[in-house]
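Right, one structure below, let's go through it.
In this view, the complex is presented without one of its protein chains, the others remaining in place.
When the chains are written out, they are named A, B and C in that same order, and each has its own residue count from 1.
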Amino acid sequence: MKTSVAILGASGYTGAELLRLISAHPRFSIDHIAAHSQAGKKVCEVLPGFASPLSDAVLAHIDDPLPQQVELVFTALPHGASANVVEACLQNGKRVVDLSADFRHADPANYEAAYGQAHPYPERLAQTVYGLSEFVRDKLPGTLLVGNPGCYPTSVLLALVPLLQSGLVDADNIIIDSKSGASGAGRAAKTELLFCDLDGGLAAYGLPRHRHVWEMEELAGSLGGQTANIRFVPHILPMKRGMLSTLHLRGRQTETWHGILASQFEHDRFARVLPEGQLPSTHAVVGSNRCDIGVSVLDTDTAVVVGCLDNLLKGAAGQALQNANLMYGWDESLGLSDTAIWP
Amino acid sequence: MKTSVAILGASGYTGAELLRLISAHPRFSIDHIAAHSQAGKKVCEVLPGFASPLSDAVLAHIDDPLPQQVELVFTALPHGASANVVEACLQNGKRVVDLSADFRHADPANYEAAYGQAHPYPERLAQTVYGLSEFVRDKLPGTLLVGNPGCYPTSVLLALVPLLQSGLVDADNIIIDSKSGASGAGRAAKTELLFCDLDGGLAAYGLPRHRHVWEMEELAGSLGGQTANIRFVPHILPMKRGMLSTLHLRGRQTETWHGILASQFEHDRFARVLPEGQLPSTHAVVGSNRCDIGVSVLDTDTAVVVGCLDNLLKGAAGQALQNANLMYGWDESLGLSDTAIWP
Amino acid sequence: MKTSVAILGASGYTGAELLRLISAHPRFSIDHIAAHSQAGKKVCEVLPGFASPLSDAVLAHIDDPLPQQVELVFTALPHGASANVVEACLQNGKRVVDLSADFRHADPANYEAAYGQAHPYPERLAQTVYGLSEFVRDKLPGTLLVGNPGCYPTSVLLALVPLLQSGLVDADNIIIDSKSGASGAGRAAKTELLFCDLDGGLAAYGLPRHRHVWEMEELAGSLGGQTANIRFVPHILPMKRGMLSTLHLRGRQTETWHGILASQFEHDRFARVLPEGQLPSTHAVVGSNRCDIGVSVLDTDTAVVVGCLDNLLKGAAGQALQNANLMYGWDESLGLSDTAIWP
Partner (left out) sequence: MKTSVAILGASGYTGAELLRLISAHPRFSIDHIAAHSQAGKKVCEVLPGFASPLSDAVLAHIDDPLPQQVELVFTALPHGASANVVEACLQNGKRVVDLSADFRHADPANYEAAYGQAHPYPERLAQTVYGLSEFVRDKLPGTLLVGNPGCYPTSVLLALVPLLQSGLVDADNIIIDSKSGASGAGRAAKTELLFCDLDGGLAAYGLPRHRHVWEMEELAGSLGGQTANIRFVPHILPMKRGMLSTLHLRGRQTETWHGILASQFEHDRFARVLPEGQLPSTHAVVGSNRCDIGVSVLDTDTAVVVGCLDNLLKGAAGQALQNANLMYGWDESLGLSDTAIWP
């Protein structure tokens, strides 16, 4: 008897990936698929890659009632729009993994600063687990609500948190230069996301302060135990998937950092530390739920640390499923792969 | 003293290319740039690549009056919307090169069949020159209105017309398999044209009868002298520019076809016949106004003929400028290059 | 107890895909991985995407002896080089799925015509099954040697064979225009396959007669029951994976063709016929082992039929595994997915 789940917000890139992963999952069955503007259409009209019978399923509307047997809901909706839907699910007795930004902040002031609106359910935030799986495994079994991390923060925090915990990084001087594939920008029909507008183009954006900075700084504190000052410059790239964050760090005893990271993730399947001096490539992670981490020491005081993942998998749908597995006390890797798809 | 021109419809990919070419032209000066939904914005807000002062120019509205000194107007508007604008320009004493489909058909019945609406100015059609430059040079100096050919028809007709004229092609059995870069689909903000929706994707479309078939068959008659029956399957590809049409032909004396084409274009700068057996590549034409043509004879009765061009240049803006040069009696290559930009 | 397999020729694109699929297979275990020029290196030095422990495995040399427990060998070697290796495996009591061209032809004369050399083991050819899975399921359980079909022939024959069998296609006038992603050209370090040489480029090649024509014509006879005359023009495209073959066909009663194909593949998971008039896209198949087939009827006598697949999966490694599953009498879909990976 499989556990019944719903996917709300299935028509975007992240939703498609949730659908793909969960439809092949050994212990979850999808009993409800909903979308907003695409409601009423068949899956095959909106998402190209599914085979029958899933391709013939009709998308419900986000506001349609959930089937009673649904236990767990994945919400992949725009921030702001997600909170109400999540609250309704919780009121309705469901557990939720929310892939929006609406439940990533424990501190509602950070949410408001980052997203320009007061949080509608601030009392929920204390009950929420920020789902950076490798660091919160013990908190997930009992939780009703997981705020699934952003893709940029995941690529950064997996590498940064252990170093912050060591106290060896200068937390006041963290520079992060991130590069993201275009799927991170979503599937809204915008001119600047058209193939011909994007292909061959490369630019920084989100300055002076991208909203993920609040998320990273908050978690640097709550997970890393440091008040961090992060300068963050994201770039969008002409590739579909893949994210690479280059952390330019200062501190001390940099020669020990590789060992700190390596021992932190020694037994992890979805966070891998490469041999010292070797640098990650999106090629080695796209299609997998793995985050690769590389360390290159420049001198005693400075090092470059790189985090690299598939923004739709470990950066979104994959980590959401990893969290869901852990919520049910299962092997976190059920339905997930640590092998990239290449070429 | 340069000749004053206007560009109407400058905010799309073809408009951008017109602007780039004509702003560097030795004998034309651009005195009016207009758009529809983007009117009121600066060029730099809509098109990324221009330097000052052109980048600072403000886009007029399509319906704004043209400056009096403007002699020639390039219209790059959607079919249907273009006809009225063109008619107003003509009434106003301007000459026009129209890049839409609205003045490509001499026979209004073909226009109506292809575009699903009666032609609003059928009497204009007889006064219009279909601007397949290499075949109509002598008609261009006196004309007021050029209907600039579609990109698919240009890539096909340059290779096909001389063979039809020879009488050696079986005109009743012409199969054309075309592949187009994505810029041919225009710059409207549609989900299916997003980078992530398009990259890595390849599909046929436009069946059973793409509207360019009427254009090709009509010109096969008027230029080639044959009643042709064309089966045409276009495909869209994940590349920005470039178009390649593969003509699967039957007929007789195929061993003479290469020579027919080679002698037809012997003195042409923008139509080049490759050595027999050598096949064109978009690499050799993108960035140039050249159409490359290759012939591979399979046997006495069958041959493959390939036409290849940059859909935004020889397939649109470049040929428009070539036609404009000829309208003024100048060297047709003014402001145009026969060298590709590679890599 | 899993069945032990070896992969010979693991360092190319097809080899990587075999390794990825089979390492996740529920009933096969990989006990030997070999390469030619890359022998002696670790998997992670040659292929980027694998996690430990597979990434740490050292590549044996092609000529190294196989472990005794190996029952089945997948050979992904260049044609010509493969035959000797396959023969040695067979002599050694192993079963083989050969992904090269060396055992695709029942008639050695065709092999010689296509590959320019006499077949070294012509007596083996009669014992070999051409592994177009959907048509030879009953022959696979007992066979020792499968000649795995080429990617172009697979994309063509799945759609063509049922129509040939119906007798409604004009077998003497078959035109096929195929488009392939670049991984089909292999991983040899050639200038013309460099990113900058290939990106944005599109060209036909292989004329007047690509070697896969012999394969297609031979199978049109043996599976389709018709002496076919195929004109075939392949094109290489700037995308990593994906293959689309556009068949321009003549015949009669074309209005029945969709039904013929639909009923042929009604119960197949890896060959899907789209609703009439709908055309396949590589987006819907890349990452899956599925071949999508579309039919567009132009008139009673002519139709366009399109076959579309992932050249590394249904066109190579995926079909090889499908065949291997059938050789062991298992569900053919073990370890294979019918869901594409998108975006």
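Note that in this section a residue touches a chain if its C-beta (ideal position, glycine included) is under 8 Å from a C-beta of that chain, and two chains touch if they have at least 3 such contacts.
Here the structure is a predicted model, which is why all the values come from computation and not from measurement.
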| item | value |
| --- | --- |
| Residue among B:131, B:224, B:287 or B:307 touching the omitted chain | B:287 |
| Residue of A:240, A:272, A:290 or A:314 in touch with the missing chain, whole complex considered | A:240 |
| Candidates C:113, C:168, C:193 or C:334 - the one touching the absent chain | C:193 |
| Absent-chain contact - pick from B:28, B:50 or B:214 | B:50 |
| Positions on chain B contacted by the hidden chain, ascending | 13, 16, 20, 23-24, 47-52, 54, 183, 240-241, 269, 272, 281, 283-288, 290, 312, 337-343 |
| Positions on chain C where the hidden chain makes contact | 13, 182-183, 187, 189-191, 193-200, 238-240 |
| Contacts of chain A with the absent chain, listed as residue ranges | 175, 177, 179, 196-197, 199-205, 207-209, 231, 233, 235, 237-242, 244, 246, 248, 277, 279-283, 286, 294, 296-298, 302, 304, 306, 308, 343 |
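One rule holds for everything that comes next: only the chains that are shown with their structure count from here on.
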| item | value |
| --- | --- |
| Innermost chain, taking as reference the mean of every protein Cα atom displayed | C |
| Inter-chain centre distance, chain A versus chain C - centres from mean C-alpha coordinates, in Å | 36 |
| Chain A and chain B: spacing of chain centres that average the CA atoms, whole Å | 45 |
| For chain B paired with chain C, centre-to-centre distance based on mean C-alpha positions, whole Å | 39 |
| Multi-chain contact sites of chain A, meaning residues that touch two or more partners | 13, 183, 240 |
